[in-house]
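For this view, one protein chain was removed and the others were kept in their places.
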Amino acid sequence: MKGFSRMRKDIGVLTVGSLVLVGLLALVPLTASPAGQKGNETKGKFYFKQNCKSCHVKDAQGGEITPLSKTQAQWQAYFAKGKHMKGTETLTKYLTPEQLNDALTFLYNHAVDSPQPETCGK
Amino acid sequence: MNRRGFLKLATGGAVGATLLQAEACGMPLRQQKVAKVPAPRLEIPTTCDMCVNKCSLIAIVQGGVVKKLNPNPENPKSRGMLCARGNAGIQQLYDPARIKHPMMRTGERGEGKWKVVSWDEALDFTAQKLSAVKEKYGPQGTLWSSSESFQEQFFRNLGQAFGSPNSVRHPTLCLASVNLAYSLTFGTVPSFDVQNARYIIMSGANRLESFITPDTMDLVASTTDRKARLVYLDPRFTKTAAKADEWYPIRPGTDLAFILAMLNVIIGENRYDKEFVSTYCSGFEQLAEHVKQYSPDWAAEETQISSKHILRVAREFSDAAPRAMYYAGRRSSWYRDDFSMRRGQAILNAIIGNWDRQGGMVPNAKVELGELMFLPWDDPTAPRVDELDRNFPLAAKGDGVYLRLRENVIAGQPYPVKGWMVYKQDPVSGIPDQDKTLQMLRQMDFVGVIDIQMSDTAWFADVILPESTYLERLDPVEMLAGIRPVVVYRQPVVKPLYDTKPLLEIVQGVAKRLNLSQYFDYTMEQWIAEQVKALPMDLPLEYLKKHGVYSSAQFPKYGTTLTPDHRFVTKSGKIELLSRRLQEAGYDPLPIYHPPTQVPEGQFRLVLGRHAFFTHASTTNYPWLNSFSTENTLWIHPKPADSLGIKDSERIEVASGSGSIRIKARVTPKIRPDCVFMQHGFGKHSPWLRLANSGGSDAQLLETAWDKVSGGAAMHETFVKVRKV
Amino acid sequence: MKTIEWQYLIVSYLFLGGLSAGLFFVSALTELFRNDGDAPKVKIAHIGALLAPWPVMIGCALLVFDLGHWYRFYKLFLHFRWESPMSIGSWLLMFFIGVSILYAYGWIPGSMREAAFERLPGHLQFLRILNRDVSGWRRPLAIVGLPMSVGVAIYTGVLLGAVQSRPFWNTNLVAQLFLFSALSSGCALLILVLAASARKFEIHEFQSLYLLDISFLTLEFFIVVPYVIHGELSAEAVRESLNLVLGGPFTILFWAFFLGLGLLLPWAIEVLEALPLLLRHAQLVPRVDTATVAEAGTAVFILRDPGGQAPSRKLHFSRSWAVAAAVLVLMGGVLVRYIFVFAGQMSAIH
Partner (left out) sequence: MTNRPKRYALAIDAKKCIDCKACVVACRAENGVPLGKSRNWINEELRGDWPKLMEVFEPEQCHHCEEPACVRVCPTGASYQRPDGVVAINRSECVGCRYCMIACPYDARFFRDDLGVVEKCDLCARRLDRGELPACVETCPSKVRIFGDLNDPTSEIHQILEKRQYRVKKREAGTGPQIYYLL
């Protein structure tokens, strides 16, 4: 429940002026996409795969990372911190802020506790 | 075989082929004797596409003619199996009703006046029409509907790159409610380890008749060789019923009552897996409290199954745990609260702790495939026309909700949709309430269809872009997740017989003309090369070309998720008996029973089902399959038949709220007296599908109704009047 | 897949084959056992001989026509398979046709023969070598042909009887039934031809034919009866198959038309007609000259018993009765084959 309220705050910040967010607890995760993150999900997936996946796959140094690796709240916290390699470097080393937002949108929308965990349809 | 025999084989396809081929290569027919010179006999492994099951097969090809399709035993899923449809694949390739060239409509829609055009002309026309719609209504003014295929993604990508949020797929006409119920409970849709089960309860899903898959094979083996018990609920005496140990002609729409009563017994008598429930599940207390009200006696009233049977089945079921399962199977939504019934099943499976155990439910394992990275496009800005977020907040975004979408499009709400691209789908004869589908189709400024045969939808299209059949096509590699995940490969076994193209080339053709080429600047070969990189072998492509399928010996694996720290992909991270997400979305977090609508006096409930000869509406025109059921009949029980004075194979009229048809009666004791049944895929508009025109179409009768949560079309909510004519 | 494969062509073939056999049998029999100068018997043998080859030849033509590949019929004569009734049959038929043609040739009057060969066109002159008088071979040919004709008649029944899988056929009685039905139809055709053709006819001609036919019909009857009884007491499958004629599609045809009209009725007519002839020592003295009989079509005779007293009984003889009896017998012959061919194929072991 704690993670939940925190998330709610964050989203609140991110979606000021968003038509859809009525602030109802129930609606938060539903409106999470696309209104949850204003970034571009398709592009986010692209950047994530192109940049992160090089190290973050099974048995690679970074260890496997997928959207399911974290909850929506955790993803937001992680990107808010923007730290990489145990904090030794910043994410901006790899992606522009805009690209990062896109990546976050993708990861957030398919996070382990998201409404669309498994990629749709398949 | 003598020459006469040789020619006569045409019925069987094989020589039809030589002739067609001869024709295709512009070779004069008298030269066709050439084909008699014994050509080398090739065995080419590839993957079936006669239904969605993706069985591996080996095509026997001689002189550029497909002689026979044999099963490929190397696939641990389909093993040495090829069903009737699979064997009839030859007839899809050599089907005279195939679309042999791009065609454009010259007369009115559905008038059947066509002109054969060049690909350039057809693609220019398509692109120009799509742009015109975009011009006027924005990209969201186009609708992109498609069904599953290895290449479907290219079609959907085109729709998205074009800027339309409106893609609609088959699940809401199919297993949407199952998928959603299991996802919300376990965070994923598991497979059922039928092969090792000891006790199987199946309701609705008619898995020995409707669809021949590995589960079918395992089901037969389990119930015969390993003496597993099969309890089967169905208003109809199907072939599954014939093989079941117990068959109960349950009152339609009351399955949930049966399930809730089982929960009531199993929890009430402390027969559930306490350790499993306390370790992995959440919301048990509320569940226990909730099912107290649903006693076997109460359920007996609802289901018309005596309470002593319900009681016994519940006990036997929990005794057999964890090698017991309430089989979900592949099936459609039947009632407006179909989703709750699925949830009930999922919960029942959960509390006996059959999760991730041998003979229970197992989360699907995967084989990693590589992915070709292509330039991403901007996400569509407009909301979906079916207003998913408002109507079905939990439904899968990419799939859409077909019937809701149709309502909105017809109403022009929230915005007009005037362009319709259809791939490998036949909404006109496939979807309930045909009049509405036609209404939706008629209000379109443009309808483009990509298909292999002149489907009813193609019949009403403005332009038809013919796709090559699966035996003529190179497809992306496909990974089938499951207890034994496999990677299957589809390679062309003959050159295209006619002026057809694989979908990717069609998509690229349209994309080029819409200036979207940058998103599709790759070849099928490049795409596949990227995919197979991830396979654990050197020369993976050669391997697939040779074997047609790859699977790893490390499967099956049980219990990978059975560690206390495992986080299920649900809101709470646990198996949610009480679903947080349902609660948040304002639905009942626990399945609540709502009795089905009573059958009005003098009417019948129209129940549907599939037969494994026919893949939905698509294979009824292939003579080898059609010969098993040359026209659909209306099953009606002798008692009502007598009182209506209807004799077997008499013509009768069947009328519902949305239409009426003429059809032959089949008086049989194999169905409940309050139900009637008919097959799907007949009564076509398209005269090209001559064999399938006989009998009426269920799509004309079925009324618009959907499952409240998943949006899946509710197929058993239609009541019909039957009378002699 | 259950289908009725053998139909009317085969029915007609079985009938015609039997008919020829019957004709030859009667002809040969009379030829062999007549006393010299017995004009009526000569006439019977003569007509029988001339008629015999044709039906079987037509029948065989139908048979060949019924094949999937008519032009492949020669293959039948590339093999001899003693287990196959059809193989034996085809060889038997071939030889029988040969013999019966030769036999018929032997009965053609010399003058006629000469005349025919005279009229041969030039390029066919070589055929003159055939211009031989073989009338001397009649008796030997009759002796050779007699068993063959019986063989052919039996074979038409064996062809069906040898099929174990069709309980309706699978009894040796079928062969016998077909044999006697064949012989009686042979007789019947002769009676018909005589009665229809001969303007001035000779009661003695009919005498022997009636006697023969009555005995054949009697025998046939006493095979039909045991066939049914035997079947009813036999294996379940056979009993089932018999339902086809006892309360089945063929019941009326079998009992009313075949047994009644086709067998018993003609038998009765012939017995009534010939009864007097059957009486021992009866000798016939025409009361009116046979010329008038010719017109009237009816002869009245007085029977005088050995005592030699005054007229004791009258006998009346009718041409139309003869024709009627003959036609009925022939119809019966066709029917029995029709019934057996169709019902047999419908019957099966369950």
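Chains: A, B and C, in written order; residue numbering restarts at 1 for each.
Everything below uses one rule, namely that contacts are C-beta pairs under 8 Å (C-beta built on N, C-alpha and C of every residue); 3 or more make two chains touch, one makes a residue touch a chain.
In this text, all values refer to a predicted model and were calculated from it rather than measured experimentally.
**Student:** For the chain that does not appear here, which of the shown chains does it touch in the whole complex?
**Tutor:** B, C
**Student:** Could you tell which one of B:Glu209, B:Asp255, B:Asp698 or B:Glu717 touches the chain left off the display?
**Tutor:** In the complete complex, the chain left out is touched by residue B:Glu209.
**Student:** Looking at the full complex, which residue from B:Cys83, B:Val532 or B:Val654 touches the chain that isn't shown here?
**Tutor:** Final answer for the missing-chain contact: B:Cys83.
**Student:** Among C:Gly22, C:Pro85 or C:Gly106, which residue is in touch with the absent chain?
**Tutor:** Only one listed residue reaches the unshown chain, and that is C:Pro85.
**Student:** Would you write out the residues of chain B that touch the absent chain, in ascending order?
**Tutor:** Within chain B, the residues that touch the unshown chain are 1-2, 4-5, 8-9, 11-14, 67-71, 80-84, 86-88, 90, 208-209, 212, 216-217, 220-221, 224, 237, 239, 241-243, 247, 249, 612-613, 623-625, 627-628, 637-638, 669-670, 673.
**Student:** Please identify, in ascending order, the residues of chain C that touch the omitted chain?
**Tutor:** Spelled out for chain C, the touching residues are 1-3, 5-6, 66-69, 72-73, 75-76, 78-79, 81, 83-87, 90, 159, 162-166, 235, 237, 345, 348-349.
By definition in this document, only the chains that are shown with their structure count from here on.
**Student:** Please indicate which chain is farthest from chain B, where distance is taken between mean Cα coordinates of the chains.
**Tutor:** Looking at centroid distances, C is the chain farthest away.
**Student:** With centres defined as the mean C-alpha position, give me the chain A-chain B separation in Å.
**Tutor:** 32
**Student:** Can you give the whole-Å distance between the Cα centres of chain B and chain C?
**Tutor:** Computed from C-alpha means, the inter-chain centre distance equals 71 Å.
**Student:** State, to the nearest whole Å, the distance from the C-alpha centre of chain A to the C-alpha centre of chain C.
**Tutor:** Centre-to-centre distance between chain A and chain C: 102 Å.
**Student:** Over in the complex, which chain B residues touch chain A? Could you list them?
**Tutor:** So the residues of chain B touching chain A come out as 160, 169, 171, 183, 187-189, 368, 371, 373, 375-379, 389, 393-394, 396-399, 567, 569-571, 573, 581, 583-586.
**Student:** What residues of chain A sit close enough to touch chain B in their complex?
**Tutor:** Of all residues in chain A, those touching chain B are 20, 25-31, 33-34, 40-43, 45-46, 49-50, 58, 68, 112-113, 115-118, 120-121.
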